[in-house]
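Encoded as structure tokens, the structure appears first; notes follow it.
The complex appears here minus one protein chain, its other protein chains still in place.
The block that comes next holds chain A.
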Amino acid sequence: QVSVLYFARSAELAGLRCEALSVPREITSLQLWEEIVKVHPRLAVIRDQVVFAVRQEYVLLGDQLLVLQPGDEVAIIPPISGG
């Protein structure tokens, strides 16, 4: 079980900021996205504009294999606008 964090537009589309999600220990970042979209289909519209932050490191949606530990933070990161 990982902790999924939602920010900005993704939090608005999902309707929440944080939830626990059960996912396979080894999964590609794209597969992880698809698992999340199953729970929150409205997120599909931002698929081309987000990246993940897994254990606070940026990860693109794609073939990158993630090895997840229980309690890991996975954040959905829409385009940033700090500063």
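FYI, a residue touches a chain if its C-beta (ideal position, glycine included) is under 8 Å from a C-beta of that chain, and two chains touch if they have at least 3 such contacts; residues count from 1.
The criterion applied here is as follows: contacts and distances are computed from a predicted model.
UniProt records the chain missing from this view under the protein name "MOC2B synthase", selected from "Ubiquitin carboxyl-terminal hydrolase", "Mediator of RNA polymerase II transcription subunit 4", "MOC2B synthase" or "ARVCF delta catenin family member b isoform X33".
The residue from A:Ala14, A:Leu32 or A:Val50 that touches the chain not shown here is A:Val50. Listed here are the chain A residues that touch the chain not shown: 5, 7-9, 48-51, 53, 56, 60, 75, 77-83.
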